[in-house]
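Apart from one protein chain that is not included, each protein chain of the complex appears where it belongs.
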């Protein structure tokens, strides 16, 4: 029941077309989102303008294609952690789908237009972190932010990080992607005064325990201004970064 | 060596007052921050305007007082996880210190002036989470943001959360503080379109494992837009929330 | 806004006393629980008849007393993990409060009347598990169930367990409380055909890791019919057991 | 030795047909279950009416088929976590076997007749949780309960959950299946007054640690009325849910 | 009901003093241990000759004293992890109680007589492991074994261990007690051909994680012949060692 | 340098054939085992009579075959965790090799003759534990013990376990093999007065965490007399059981 | 900007060729390493003489080949954890590449010349640890150290370790490689007075938890002089060992 239907109901109550008791019953069962709670409206508009995001992991190519087919007409649709096989299946139902190989990301439909001059900077400690970083960067771009990249600037060679200080200082939000000990987030955060979203990655071996070491390192960051998302969750970081970036607008 | 000193040095090279070789030596040893790398300037200004933050845990009252004494003249100074004993010691050296009992937070000096209409909303799942929440709220306030509170609105009674939907929808950033399973962050994030900073707390017992359960739950949030700080790290959440809030300005 | 108020609103719409637009606005902001969603009504009735439960851990005696004072007039109120100090404070504001020493449980007000012949059986592996078991048993009793006890019947001496087979076979629900390896739940469950609610306890030392070993053991139970609550969560087990028991009624 | 045989033995002692010493020996070795301990009788009847359940994981198709062949004549038989290859092998020995693809569940024989009007409701947070949910639902159905489903109603979009409130409020028992942070169980439990059996799933990646995050979240549920089974253990949840549902009968 | 009583019952059946039906009833409820199942006989004799063992941890001095008072008349009684306060309370009810300070062990009554020439050897890596080692040694002695000790022979100084090779080679069973990395068990086991019972201790700090590192090390021992008991469980090791030693008798 | 060589050396010193200084040098470098330290003699005899044991995991078939080829002439040789491919390679170099499929165990050469009437009993909780159990049983048999088996007697159906009480009570040592919660070891140990060697298995899924749950459960056994080896380490349990069994000889 | 360029800049300031303001700008942006900070010079020389090291894990053969192609002209280049497929790809772009099969290590270019008489000794507990050990040994050799090996000298047979005492006592640094309980490092360290670098390996199964047990064991080493690198990180150990060895020079 949307506001129009509610309006209509009240009209009918007023005109006596339906009794109070029946109106009461209808209202009692009225779907929650229909009474105008802003979030849900927003949620709908989000769904329309951007669509939901499909996590391909644990779904067959056919299942993903089926979901995308249903969602794509409603707006831009993303599918994360997608293999080439999944893309092949998606392409059958959505010919305009684009596949970002490195990121394992499928985007169907146009990105949200960029309305802000500011940008999201995605940095990585190593080259092995790039797939997750691309997932973040492409997500941010698809959601209406400009994204800059500075890859392979890990703390074991500080000069590499210092070389990209301009990019660091100009960003509205920074996504720091790192596996192993995950120290990049703290070091970067100590150099800037903007939010740093840390993404631990499962890059590494042995006591990296699939990203646990990086996750714990980042959560314990000694530098305020750092917050953390799930291991390998480039999508989540890009989504959040774009959310903040679009709010901030141009940086002065 | 600040830019003025660098300018002066170059003047002296130009005038021949000092030789090139000596200038070379000085430049070689020149403290990094002195060549104008913006962050460090910013860092200084941050130190001046706001000062560093002392983590009292693991320090004696005298040690904390000693540090505060040195820092307070430089600007507003905060000390976190402070016991009443620590406050007694700090008050000796900083008579204008204020103690936020619930938050275990000492603030010396004036808060950064609020320049934005938007606010940070701090929500908690239970009453046991309030100390950490107050740490977040007071930190945000001290750093120049308005902070609103909505406490004890955990997901086991959704109506409590839904009752404060206006506060939720009006916020620029939300800090969600919860122990046990930490579900509050996901539910809140699903209702709004602003960044949610999740703070797991060590509230609970048994398999909460000192906040580990809440931390893992929040990091695995099924709702994009959530990022996480350390267990009980209200300060870090408030700092980051204020960072974002001040950037955003008024929300339209 | 309760149903009566909603009825009144519709009456006014019908009579033209208030316009449709204004009615729309009021309905839009109408507190969720007021439109008659059964659960919330039930929730209210639950609150009235039984009251909420206060977890004392992490609260000062004064805080607990304050909460109890506010809640006790609304119905029976329980406070769990309560020390004698907490009870002293509670007694000041609720003279009829009773303290169950072993269980660390405060009950204010009358128990829900028992309306079913069936009973909840609480068994423990050792004597060290009794405090948690009493928390479960008293909770079940307070919530309207008869509770039987069979303590110190751990699997290292099967004959002790077999000796109480009548109690086991007569129960509607069994709460199995055990620390260390938590094997009691599986063995009991294999002997009966009723739900077994397993409560791991932090009893033990070394590799019991505060109850983790028992928790994992119980979650991995090889016997279907077992489900698990948090370590030391006697309250949760008693609550759930009573919920089931009251539904079942007499056992045939 | 069953009661009849025991009776016969005593007769012979009385008549002097066998001596006391020999009777003593026989009694000494008397199988425990034969002296009428109800559970074991019940166990036998359970075996007859329902049969045991084979966990296929870690067994070859031939091994599973061999076990099913032996058990199927005794009553309805289930095999869980079964691959299509296992089903092919089972079909050779039990032509009436049915395979539930999504659930990976083989059922041989007729379900237990449904004798109660009440139903078990199985809800999932996401689509990835459906295989485990189906394992629960089909198990409950096979064991004599009606099962309803409400899938993909995770807490990140509360309106989806609220949309199925009627199903929620009408259920006798609810099985809540969720991976990632497992918040669904708490939220659902807060809306109803029936037992909620939480099933953590291994859906997710990174810090979900194969379902550990969801398991911890559910065990720490802030809502009483929730208990937990093993990760991905849809069978166990369905079994327990049906156990409770059949006991309760019609809900008033 | 012991064998004599059973004999008596059968006599009465034979003589007609009691009817078959009544005999049947008595047998049906006959306590399990009474029908002569050897273990339970042994259990009784164990209880009589040796008594149960009380884990003091988590019990008040009064509770321990109460248990000991009830058990001591039945045979030798031990109480482990006992503080001096507990001993004071026990001494009130059992004046002949002896307290082994280092081991935190109370023994009431005479040790089981030593009937074998062989001995249990208890070795420790460091001096900090001695309390746990003494718990093992005194337990073995109380249970009827001779115990030898070789303390502070950790692997960081092999010569210390090699110096006691005669003791090592002469033992029937060896209890190896070590914290930190727990390497002692493997090294000792590699030098002998008798069972080595490894006891990890909580000695150490940091990444010893309360004995977890030693436990894992010992469980992973590269030397066959090693098995492990719980962290700090000297009692369990001494009990098991004596069990084996008494069986073996003199070593040739 | 063996005792004979040492004798020879001393002869030469006595006869003056070699000087004291040279003798001193030779003795200084004398391999440790050559001076008659009993263990090492024993070790040699063990190597000769039984040979070392090859863990195939992590070695290629060719590597295992190479090692077996070198060792087999010295005595009976075992290779554990061997795939059929490994056996094919081993058979090329040791035609008399036998492969125990279930156990994944290769034995080359004759078993050590059985000289004791007593036996090792291997019990399992489920059928999935049988491969590990067979590894234990065949190892014990190869090392000179009689082995009995009682499989699938898990605690969820106590009657199955009680049915084999004669086997339990007659054993010299019991190896209890169980995955999931590992409760079997405690229950068995409570029924007998012989050592129980517990083997946790990786059977199970979800929160069994590859056998961790069973390992913790067994280490925390509430029944003294239980000790534990590594997860899936049937070989180690069989080795240790045979070590004890051969020592004990006939049980009286 | 190198020192020469800086000198040139100052010359131009002195001569007035460029103004102070422009010089200031250039200095402000001057790449950090160019002002002569020793480390970065060293880093360059390191890069030239030795090149960076590529971790192949998580990269495709083509990606590794691409990186090697770019780096090889600058100096000796290593690629670790390389499969034969990776080597095939690398060989296309670097025909002089050598592949160390056991170590999974590719080396392109000449090793750093050996300038010291001392050597690095690499020891392993078992044969399964050899791949990691070879990674360490070849790395040390490539970096300019002589490397000796002593493999399969685990602590379960001390005589094997004692047999290689000369090698142990002659080394400048020892790399101790061991899985399972990792006891080798402590035992070796107790026999020598040189640094021991411990490398835990993922060799083992069950509770070795992929090397965690060995890691914890080594970190808890009771012998001072031991430090630890990541699980399976032979490269890191060899690198560090060579670093120390080259510094020490000949050992007296």
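The first chain written gets the first letter, and so on, giving A, B, C, D, E, F and G; residue counts start at 1 in each chain.
One rule holds for everything that comes next: a contact is a pair of C-beta atoms (placed from the backbone, for glycine too) under 8 Å apart; a residue touches a chain by one contact, two chains touch by 3 or more.
In this text, all values refer to a predicted model and were calculated from it rather than measured experimentally.
Here the chain not displayed is in touch, across the complete complex, with A, B, E, F, G.
Summary of contacts with the chain left out: across B:7, B:59, B:91 or B:160, the touching residue is B:59.
Interface with the hidden chain, as seen from chain A, comprises residues 125-126, 154-158, 179-183, 186-187, 189-191, 204, 206-209, 212-214, 216-223. The chain not shown here touches chain E at positions 126-128, 157-159, 162-163, 203, 205-209.
Chain B residues in contact with the hidden partner, per the touch definition given at the top, are 29, 31-33, 40, 43, 55, 57-59, 63, 67, 81, 200, 202, 210-212, 215, 230-233.
Throughout what follows, only the chains that are shown with their structure count from here on.
For the pair chain C and chain F, the CA-based superposition corresponds to a rotation of 180 degrees in steps of 5.
Per-chain CA centroids place chain E at a distance of 49 Å from chain G. Mean C-alpha position of chain A lies 38 Å from that of chain G. Averaged C-alpha coordinates put the centre of chain B at 54 Å from the centre of chain E.
Contact with two or more other chains is made by residues 32, 43, 157-158, 191, 206-209, 212, 215, 219-221, 230-231 of chain D.
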